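Note that this complex is displayed minus one protein chain, with the remaining chains in position.
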């Protein structure tokens, strides 16, 4: 695995560049990402390009032996561009234009802005498409960051109407699909349809689902326009986009199909603080991050990369110290930056790039650590980078192999649950993460895959939930022989966000003969104990001739099995997930480990990696030694 | 008591109607409400009516022996209507137009929309006014739902100015009434007055109170326009409107005077989850609802019905299973749907209608249970409906009789307290509900009545609070001989939201010689213990020559008595309410029961009903048996 960093030559005096490049190489870095926010320097006046500085920056970095990832600057259109087409900004859900003064102030649906993006990407690719030091292009930056996938602008409304027309053909078909007869919501023409915001009470969930699909498609087509230009003008170079953490606003599988290498931006401490983890977890993993946060995304984005590319992926931005954007921003425990780096290698990353080379002393991210401090002294992470580089050189390439467990992840499922949670605590991401964590806690490697992935060869398949089952998916599950677990709400909606004709689990019924007759959600604090696990958050009543495999204390079925298929009719707590993993592994003949708290194991083709995410030393019998806090152990397999 | 259901023939293939009707009748239902959201089907294009389907639906239902409640569709104007007069939508308090895409997207003050409503109601009444199967009309649906009473549109501002002109005559009179000299808020003309929103800090409470009165009057006049048309074109048929739970945004007593039968929509589990109940209560009554939620509204809306109609009322929508709109949506405990039905009978309902016949598989309410599931199989409630129908047939009509206790309820009081809480925890609805609950916990039946109700014949009268005492009310209390309790803040405001000249309790002073010299509100967690009760939330300092009946630990008066009148100078906690109920009952010679937790008793002319709202079996000595969870016991009186 290669190492790299994110660098902004435009932020520093030109006289510093050569020494920066030299030190990068000396630290063990071989990649450098540049350019992705530099529009105002590339084109300081409309139509007047200034290539000189960028030519020299690229030349200087290349001269030090660094390979370059060049970003397109479309996440930060300059003020003159916004002033020329003020309606290019997104409109937020409250109806307000989103102003200039930070970044991502554009609407994905605005044709004028798209033309400007094509122009600047063409100009960049024209100039650098065949530069030998450039090995990869990054399109834009973190699509969707700061809640920017959805826009409610006139451009978005117009785009949505076209999208609906293409999908439904006639407005009558749309009315039927959405059930618009309900509350007299029927339209007489596509031009009558608005985005689903600012309605008096909730809009039709089918309306929302199509708006989310449309918005996701807009991101994909926006990206594809850049990809098409780059493919044409910079043939043979890789293309990537840097995805984010715990983020489901657009379908990353779709965007991933258009690029060569899926990358993501890994900030374990910020994610721990900002997401659903309990206070106890936030305290226990304060300076390390929960042991599954980074791994979950490694395995997710490996699965978002185009099949043809061989599931190529990497970490484009790796947290090297405290960040600036969470409510609280602790410093990583000594050793964690190296540990995070090696965890990426253990999951098959092509590279890990630290964000950023040197901490900026100005503007919004001045409190975001880098590998260097603003005064160019080395920050705490620098030594860990060198240590990681040495280990990586020692162990050589670590391509990922197929894992024993597949976890099926669906962006559409996240939207469906989010649009209609039915119980405020039913979170799609949390459910999938808990299933992932249950597998990892027993020492299993996991592939997180799209519903349209090939599931052959797995020892077990988990579908935490899949409300809308895509065409062909049920048949694919039926054709498997390994144990398959499907979670609550699977098959509970049609493609048009309706309850299926024979009730849930809909098209999954041929796989497991049961019917969900009623569902209930349970408020926080309601816990109904069964043997060895508890019913919380969600419970389904099931009618079936099957004898349940597990029941609650009142004798109601909780888990049903039929052939190789299981259906879980409640929100599975950790104890139940553990039990189910044990049963499936037993059936599949997959050996399990019982890892101590904070310990995780991951295997590549050649090596076994063990990591200690705890802040204390931990005796790990599986590796036969005490792992220090932030400690690791790597052994040939 | 009759049973019925809410049905949407326009949601289902015509071929299903006859079988649906047959099954309704077979289940014991004799009423069916239809039509209230069907504008887009009745008038699919502007001015082009399609009566055929509705003619046939009515005929089909009637053929099965069902009687029909026909709703006017004015809660759901179609998109073409909104597009023709875009300013018909309400403007929310933040100044944003409330969009199309759900329901209730209209401003009560918009004259153009009112004309459209008169047109569609006239057309409906013209066609069906004398149809023999139609026994009742429902105007619109749930006025005010989704926070729609208040609008801040140009139409509302104009209407408000006219309303003020009519009320005050001159702007000088308005300035004096409101005290506009304060902060130079004086107006020179009615045209200078705006709605009281988006002010820099709170607007004048007198301004708010008049805006709330105006908005309430707009609801009443909007309703009256429909009533007038229906009276003219459908003489002899009953008219109703379906009110909601824990909802005080308009004066239901006023609207109730214009209709024949007050109905309401009863969702005990959703109300428990969404309102102020403690976590302990929400857990204890998770699947039953608090024992007083439904009863409170039964007794409230019985009192909202026009006197001349003999206090006719019913339940238009009865929760039959999990709903979709609360944060968490549990399923009713088995037996509760029958229990809720019989509780309505015990309070004198003419009918209970379940919402809805069949769960819709599409649109916003697809997760709202019905009597049938979307696949037409019977849902859990169906058996309970049949059981309740059998009991109802057995016991016969159960008209309500005058209760021993009267509880005075004022919508204006709710507005006054809400506009100026003075302590964040002083909730009008909670105070009244707690007083009601204290009476019911001791086995007393209660009439919840308007301040202008006749109070003769009651054994005790409770006025939890009445900041603005209407003309004649004090004299009416004075003329009583039974014990009367008036709560804190009673008489503390004039009709113009000012402190009365001689201080609180203002016009009540002749009844009880005391003066409130100072008030204080106490933050959550502050509890000052007296003997057998506690001072929390609110305390008044009282100057009086009376010796207090009860004092706090520091010897300050808490309850004062003078003749048959008592005044309580603090927020009464449950212990104090219990004590006061005991004293008044003792004085009135009314026997009390000491009901176990979860047990409630209610009497009609002929029967005594006992209900167990607990999730456990409870030994109820008052009925001489153990009541099962959700169990009931009905005996001749």
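Order of writing sets the labels: A and B. Residues in every chain begin at 1.
By definition in this document, contacts are C-beta pairs under 8 Å (C-beta built on N, C-alpha and C of every residue); 3 or more make two chains touch, one makes a residue touch a chain.
No experiment lies behind these values; they were computed from the predicted model shown.
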Which residue from B:498, B:546, B:608 or B:628 sits in contact with the chain not drawn here? B:498
Of B:153, B:180, B:305 or B:366, the one touching the omitted chain in the full complex: B:180
Full-complex contact with the absent chain, from A:170, A:191 or A:364: A:364
Tell me which residue among B:526, B:553, B:605 or B:626 touches the hidden chain in the full complex. B:526
Given the full complex, what residues of chain A touch the hidden partner chain? 8, 10-11, 37-41, 44-45, 73, 76-80, 83, 90, 96-105, 145-146, 148, 273, 279, 282-283, 286, 321-322, 324, 327-331, 359-367, 369, 373-375, 377, 379-380
Interface with the unshown chain - residue positions in chain B: 94-95, 178-188, 192, 194, 196-207, 420, 422-425, 496-503, 517-526, 541
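Here, only the chains that are shown with their structure count from here on.
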Separation of chain A from chain B, taking each centre as the mean of its C-alpha atoms, in whole Å: 47
